[in-house]
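Take a look at subunit A:
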Amino acid sequence: MAVLAFSAGNVLVWIVWLAAAFACLGSGVAVISFTNPFFSALALIGNLGALAVLYLLLSAEFVAAAQVLVYAGAVMVMFLFVIAYLGGRADAPWAGGPSWQQIGAVGAAGTLLVEIVVAVGLKAGGRLSHEQDIHRSFGSPRAIGRLFLTDHLLAFEITSIVLLVAAIGGVILGAHTRKLAGEKTQ
Partner candidate 1 sequence: MTTALILLPAGGALLVWLLPWTRFWAGSFALLVSLAEVGLWIETLIRFDFSRPGLQLGAHAGWFGDLGISYHVGLFGFSLWLVGMTVVVMAAAVAYAFWTGRERARAYFGLQLFLTGAIVGVFAAQDLLLFYAFFEAMLIPLYVLVGVWGGPGRLGATLKFVIYTMAGSLLMLAAVIVLGIQQGSFDLVSTGTSGNTWIFLGFVAAFAVKAPLFPFHGWLPDAYREAPPEVSAVLSGVVSKAAVYGLLRIAIAKFPGPTHDVRVPILVFAAIGLVYGSLVAFRAPDVRGVIAYSSLAQMGLIVLGLFAANDLGFDGAILQSVNHGLLSATLFLLAGGIERRTATGELSRLGGMARGRPALATMLMTTGIIALAVPGSSAFAGEFLILAGVFRQGWIWAVIGAGAIVLAAMYMLRLISAVLHREVGPAVPDAALDLRPAELGFLVPLVACLLGLSAWPAAVSHRAFAGTRAKQAVATELASSRTPVSAAAAAYQRCLAALEDAEIVITTATDPAASARAEKKLERGCRTPSGAIDVTISVSQAGSP
Partner candidate 2 sequence: MTLGILGPEVSWYLAVAAFLFATGALGVLLRRSPLIVLLSLEIMLNGANLALIAFARHNGSGAGQIFALAVMAVAASEVVVGLGLIVAISRRHLDLDVDKLRTLRG
């Protein structure tokens, strides 16, 4: 490790990490800061992209790929589509509401952040500082695929059903029924 710490590769990784991490944090803050959901959604795409970089640094190639393709690609497109569909009505006030709600929100989120960081920090000197060495194929599509079909077969199947259920739900909720129109005219 000590040797590696001075290698050029390590410095490069550090730089990439710093860039990705700050992009990630910045875009995260941007998502919740924009008044216009359209910009928020765009910021989220950025966020997802930055995350994908971090995944790569963590040897999760397949996940990173999926993140970009499925998440940033498909899901966010749907998002943008809906935002576009809603048009100007999508704009929403920034925050507001009771002041205790805002103070509480910041307080609670801040506390959570501090807690997790402290928890991680407490461990950083100990167990967390020694990562397992991993096989080169770790995180490759092949390895993931193997895991999906062996150890996590059921999770794979369940995930598919979850998606199916969501699809049905989306249809039901989004459907523009004729009956509804009939009622409105009454």
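The criterion applied here is as follows: a contact is a pair of C-beta atoms (placed from the backbone, for glycine too) under 8 Å apart; a residue touches a chain by one contact, two chains touch by 3 or more; residues count from 1.
For anyone wondering why these and not others, all candidates are chains of the complex that A comes from, given by their letters.
Source: prediction; values computed, not measured.
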Notebook entry, point to check: Out of the numbered options 1 or 2, which touches subunit A in the complex?
Noted result: 2
Item checked: Complex contact set, residues of subunit A against candidate 2 -> 1, 4, 9-10, 13-14, 16-17, 21, 24-25, 28-29, 31-32, 34, 37, 40-41, 44, 47-48, 51, 54-55, 57-60, 62-63, 66-67, 70-71, 74-75, 78-79, 82-83, 85-86, 89-97, 101-102, 104-106, 108-110, 112-113, 116-117, 120-121, 123-124, 128-129, 131-136, 138-139, 143-144, 147-148, 151-152, 155-156, 158-160, 162-163, 165-167, 169-174, 176
